[in-house]
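The other protein chains are all here in position, but one chain of the complex has been omitted.
The chains carry the letters A and B, assigned in the order they are written, with residues numbered from 1 in each.
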Amino acid sequence: MTTGVKSRLHAKTRLGDRLFRSSTLLSGVIILAVLAAVSLFLVLQSVPAFVAPAGSLPAGATNFWDYVGPLAFGTVWAALLALIMATPVAIGIALFISHYAPRKIAQALGYVIDLLAAVPSVVFGLWGATMLAPAAQPIYAWLNTYMSWFPLFGGQASGTGRTILTAALVLAVMVLPIMTAVCREVFLQTPRLHEEAALALGATRWEMVRTAVLPFARAGIVSGAMLGLGRALGETLAIAMVLSPAMVYSFLLLTSINPNTIAANAALQFPEAQGIGINTLIATGLVLFIITLFVNTAARIVVNRRKAYSGND
Amino acid sequence: MSSMQATSSANNSLTAGMLPRGSVWLILFASWIASASFFGVLQLAGITSHFSLIGAVVCGTLLFDVLVYVVSRLVEGRRKALDRLVTSLVVTAFVLALLPLISLSFTVIAQGAPRFDLEFLTSSMRNILGPGGGALHAIVGTLEITGMATLISVPIGLLTAIYLVEYGRGHVARFIIFMVDVMTGIPSIVAGLFAYALFAVFFGPGVRSGFIGAVALSVLMIPIVVRSSEEMLKLTPNELREASYALGVPKWLTIIKIVLPTSLAGITTGVTLAIARVIGETAPLLLTAGYTASMNYDLFSDRMMTLPVYVYVQYSQQGPNVSDFVNRAWTGALILILIVALLNLTARLVARIFSPKLSR
Partner (left out) sequence: MSKRIQVNNLNVYYGKFLAVEGVSLTIEPRTVTAFIGPSGCGKSTFLRTLNRMHEVIPGASVQGEVLIDGNNLYGPGVDPVLVRRHVGMVFQRPNPFPTMSIRENVLAGVKLNNRKISRTDADALVEKSLQGANLWKEVKNRLNDPGASLSGGQQQRLCIARAIAVSPDVLLMDEPCSALDPVSTLAIEDLIEDLKNEYTIVIVTHNMQQASRISNKTAFFTIEGTGKPGHLIEYDDTTTIFSKPSIQATEDYVSGRFG
């Protein structure tokens, strides 16, 4: 039987080990420091804008929240539109690659969709402004003429097609690859056991997907959507190049008077900005940072909760 | 499930009540042709100004969806009809994603080709107000700034990943992982604003340089490097570490001489992909490195042009002859995409060729 107290092992640590370990820890701490610095400097440079007297802010806004309000609205509205358009398509594509396409080419098809992810946003902006907007304009005109009873299609149709709907379309194409990738992974992880059980009962392919795949993937789809949302909220150039902006709150999709987003506005105004104008733009950046922080944290929580329940990693 | 009696006794009873093979394709083409005729009639009758191909295809596909559901429901039953409809929707979704890809590829190549010449690759925009000029200053700027960003990000990112995988176990490690996750979500423009704000405090407002741009890119790059390196290090089988310890090799030498060389190919792939991700970032560079028409080889002073910003500036600040500028923008876009494609290809090749064959 054991007697006495258990003594901890005290192995002599070597100098090399201590040095190396410290340097790796230092790198980790640098990352923490960078993040702290980001927050600190953003806040420091934003404060003048928060307390600025009326009239000194750009665009004649009376106070900062007046200025950032339409921008925040535009950011969320454009991202939401993109999400609504992209989510069903992403689920469809992911289902196609995981369950409908011939097995041999499925992986290749996945690569093809991933190609979209490699295109820089400025190229999307160029394409959106020069190809998509002019092509969409006649459709907008048609919708505006024949379906203006639908609240979102009202107002005066844009002559160039550079509306928030076009911008949201480009955003949707940009977030499609990441959402598809997440959904695809989740669909492929469906236990074959459940799929085969459904098929053995005489289910059609769609019924098998509906009973075995989609319920299993529910949380994964949500997390993919939130990651896409986070990406869309922060997108700058594509919107800056496609949208013809104004500082308004507007839900109308087809007009040339569109709310701008925080990121696009900052990109457009920053090169010429001075003094309090710069502080204001930085303050809007801080607001954007907080919004995306919120969305991404929520996405992580959803992902982690799913991991705990599904039992696989 | 309703099924019709087999009328011909030569038929397999299991195929009873099914649409004959190829009938779906038949319905598809019929719908497209019908829709195209409809739109053709519209144009001939003068109602629409030109033949809308998009309209024809969209209406044709919608018509197909309705038809196939109805026909299938009549012949095969509700469940199979729904199945066929869903199959059509799912394929449509995929094609929908291909459309922008194809359109993009075509456009970039077609519009970028005219100015893809030697002059473009060897001259800057100095003193150019109309046609001519090039993007040499942008290409050099992109290479220098991205190179510096890599120089900053890779050591920090790799060492942090080593800490997380080999040493970290408690609260500190978990906190670092959480913060890396937060960092992955920083919008690119916020990274640019931060880098600007940081240097503005020390050097005054209005400061611009390539180095600040590199710092902004590092903020975006570091979390990518940490994540991918962490994955690669975790993939190294633990047995190799144990074999090394059993030979009496200390931990730090084990990491440097065994773990890192084994995962080197994977880490290189990850770094290359990270470079491909940030090389196309415009917003942070617009704010920090600014834009200029002249060559600038000095990272630490003055504005420096980069390829994505070049594309943006050519498009947004057009001179009297619009097509000159738009053409340059597209050629710049073409070069940017070529560089990104090359980086992605390199990454995959490195992974394929240099991965050590692990003995299992």
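One rule holds for everything that comes next: a residue touches a chain if its C-beta (ideal position, glycine included) is under 8 Å from a C-beta of that chain, and two chains touch if they have at least 3 such contacts.
Here the structure is a predicted model, which is why all the values come from computation and not from measurement.
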Checked against the full complex, the residue among B:200, B:249, B:295 or B:341 that touches the missing chain is B:249
Chain B residues touching the omitted chain (full complex)
169, 237, 239-240, 242-250, 253-254, 257-258, 261-262, 356-360
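The rule is short, and it goes like this: only the chains that are shown with their structure count from here on.
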Quick check: how many Å separate the C-alpha centres of chain A and chain B?
14
In the complex, go through chain B and note every residue touching chain A.
52, 54, 79-80, 82-83, 86-87, 89-94, 96-98, 100-101, 103-104, 107-108, 111, 155-160, 162-164, 166-168, 172-173, 175-176, 179-191, 193-194, 196-198, 200-201, 205-206, 219, 222, 226, 250-253, 255-256, 276, 279-283, 286-287, 290-291, 308, 311-312, 315-316, 326, 329-330, 333, 336-337, 340-341, 344
Which residues of chain A touch chain B in the complex?
14, 16-17, 19-21, 23-28, 30-32, 34-35, 37-38, 41-42, 44-45, 88-93, 95-97, 100-101, 109, 112-113, 115-116, 118-127, 129-131, 135, 138-139, 173, 176, 180, 204-207, 209, 230, 233-237, 240-241, 263, 266-267, 270-271, 274-275, 278, 281-282, 285-286, 288-289, 292-293, 295-297, 300
